[in-house]
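Apart from one protein chain that is not included, each protein chain of the complex appears where it belongs.
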Amino acid sequence: MGKLSMDDVFKALAKPLPDFEIKPGKTALLLIDMQNLVSSKPLLQEALNEGLPEREVREALREYDQRVSKAVKNARRILQACRKKGYDIVHIKLGAQTSNPRHTAKINRKADLIVPMDAEKGRFLDEVKPAKGELIFPKTDGGAFTGTNLDFVLRNMDIESIIVAGFLTDQCVLATAICGADIGYDVLLVEDACTGTTKENHDSVVKLAKDVFLKTKSTSELMRII
Amino acid sequence: MGKLSMDDVFKALAKPLPDFEIKPGKTALLLIDMQNLVSSKPLLQEALNEGLPEREVREALREYDQRVSKAVKNARRILQACRKKGYDIVHIKLGAQTSNPRHTAKINRKADLIVPMDAEKGRFLDEVKPAKGELIFPKTDGGAFTGTNLDFVLRNMDIESIIVAGFLTDQCVLATAICGADIGYDVLLVEDACTGTTKENHDSVVKLAKDVFLKTKSTSELMRII
Amino acid sequence: MGKLSMDDVFKALAKPLPDFEIKPGKTALLLIDMQNLVSSKPLLQEALNEGLPEREVREALREYDQRVSKAVKNARRILQACRKKGYDIVHIKLGAQTSNPRHTAKINRKADLIVPMDAEKGRFLDEVKPAKGELIFPKTDGGAFTGTNLDFVLRNMDIESIIVAGFLTDQCVLATAICGADIGYDVLLVEDACTGTTKENHDSVVKLAKDVFLKTKSTSELMRII
Partner (left out) sequence: MGKLSMDDVFKALAKPLPDFEIKPGKTALLLIDMQNLVSSKPLLQEALNEGLPEREVREALREYDQRVSKAVKNARRILQACRKKGYDIVHIKLGAQTSNPRHTAKINRKADLIVPMDAEKGRFLDEVKPAKGELIFPKTDGGAFTGTNLDFVLRNMDIESIIVAGFLTDQCVLATAICGADIGYDVLLVEDACTGTTKENHDSVVKLAKDVFLKTKSTSELMRII
């Protein structure tokens, strides 16, 4: 189109973030909230408990499920490749440290979004579950950097960049990626290894964050450089 | 509408954040990056320096300018009311602490987005410039919590909630609001006292963050409870 | 004595920290590194492995053991009283999150002071071991605030003050107490529920930190106000 958007004008003020090197020992893979709670089964149950109409819930979940399944499949490919090449793997997990709700983040408590320690819905998805020796960080808020000692541990490891995948693009993935970028990590968001509450929200986040807070790649693009 | 979106289904998993009380002594007003650099004049200049076509740049800036002017006018109303009622006022400012670029955040250095210490474009907008005794935090990254000791100072003051206004909704405002929410502050985003790179990005952020990370109000709604 | 020390003169510049209220819901008990590794058995073994003369090691350990035993006994009394009155209990633990040494704090790695995840010497002392539902923070550095998300969790709980006991006064207890005090917690060190590498070092820390970074009480004094 002939018309200039403000995006174009702002590029005069700040240039797009440069690409960066992905390298074992310097780069970690962060899988965010890849747990049962994002699968449609518990969502269906909770939606029905809330009295939402079953047929329409199922319809909405069908589209969502396709997005989630695709992201899980892609995250699994990345995870396997990263393991093979010796990248550090980090699993972020929505879940309480104890059974006492007072120990959890205020934000999620206000939203009744507490995943009890050993809840079935807190279990990692089989496709991407942690292997022995991989880091696991339980958190009770949105972003992994604010609610855990993730930054401390990544610094111990001399990690400089993170590959981010998981759920949900417009919530925990967003909060983790922006905070990580601000404190100095190079962040690569794998566009098709995550998804949002809605496709629209996912797309919005990718659009606003790309080149400003982080770089993006598809799983296929990433697989070529892992 | 008959169709159920995934937004509706997710509300079964987490309820909207509750409203919270705004109160002098417990609530601070955060004005973010309300500096010359968001006004159209330096943007025009830099865009022309980059070789963008003047007429189209001017056209894009006209729409942007209207959004910015409205947000500044609203922020000014809020600022004046907050001052009158004794709220703590905090000015966040994009700007380096020294003239040495190595001292600035990596993310903005990568994007060539460094505002030198005493640069004209770093000056606060007249309409909302700090009064004597108000807090000023220079930062060189996106979010104010990651790049300054803001959280430390707000804790010293026993601040529990923040009213957020300023620029840009999809960049520094977003990064500040999300991080603040995650570490425990109640966050109120004043929808029409901030704006984004594009109106579309502003709207996307409001949509995805509302009730999940923060509450939103219009300036008029806020004025009634300050 | 007639002579004035510089301590007295400095009191003209800063007055002693005031006493503060200890209260369930506002105060947490922090037990630091109360694990097998502070008992004399593993120390004896490691000292012998290093080729130190057994008789002299045993003699040094005898005096140390008495100090440790007394501190454990006192910590146990406090722990039991705190549980009964509903104080939050926090157990800090020297120990790795995984079996990968790269995941541990640089400072302890440099000192070869890594306690593997499930090591026998990392087990909590029976007398003060965690009860169900109590918080446990594994750490791999000195201070609990720097190496874990302890501050995040205490803020979630609205904790304002901490009672500190455990080991060693001149190392992890010192690092935790000073950092906690600086970020805003009222800190009460229970003088006879902790001990140092040497009695002399313990006494030095109490002397320099008392009234400047924290308040001190004996176990008996504390028992009267829990």
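Residue numbering begins at 1 within each chain, and the chains themselves are lettered A, B and C in the order written.
Assume a residue touches a chain if its C-beta (ideal position, glycine included) is under 8 Å from a C-beta of that chain, and two chains touch if they have at least 3 such contacts.
Keep in mind that what you see is a predicted model, and the values were worked out from it rather than measured.
For the chain left out of this panel, the touching residue among B:A14, B:A81 or B:V153 is B:V153.
Considering the full assembly, C:L113 is the residue among C:L113, C:I136 or C:M223 that touches the omitted chain.
Although one chain is not drawn, its touching partners on chain C can still be listed: residues 2-18, 37, 42-43, 46-47, 49-50, 52-53, 56-57, 59-61, 63-64, 105-108, 110-113, 141-143, 146-147, 170-171, 174-175, 178-179, 181-184, 196-198, 201, 204-205, 207-208, 212-213. For chain B, the residues touching the chain absent from view are 88, 97-100, 102-106, 109, 132-136, 140, 146-149, 152-153, 155-157. Residues 152, 155-156, 183-184 are the ones on chain A that touch the missing chain.
We take it that only the chains that are shown with their structure count from here on.
Look at the CA centroids: the one farthest from the centroid of chain C belongs to B. Here A is the chain whose Cα centre lies closest to the centre of all protein Cα atoms. The centroid of the Cα atoms in chain A and the matching centroid in chain C are 36 Å apart. Within chain B, the positions touching two or more other chains are listed as 183-184.
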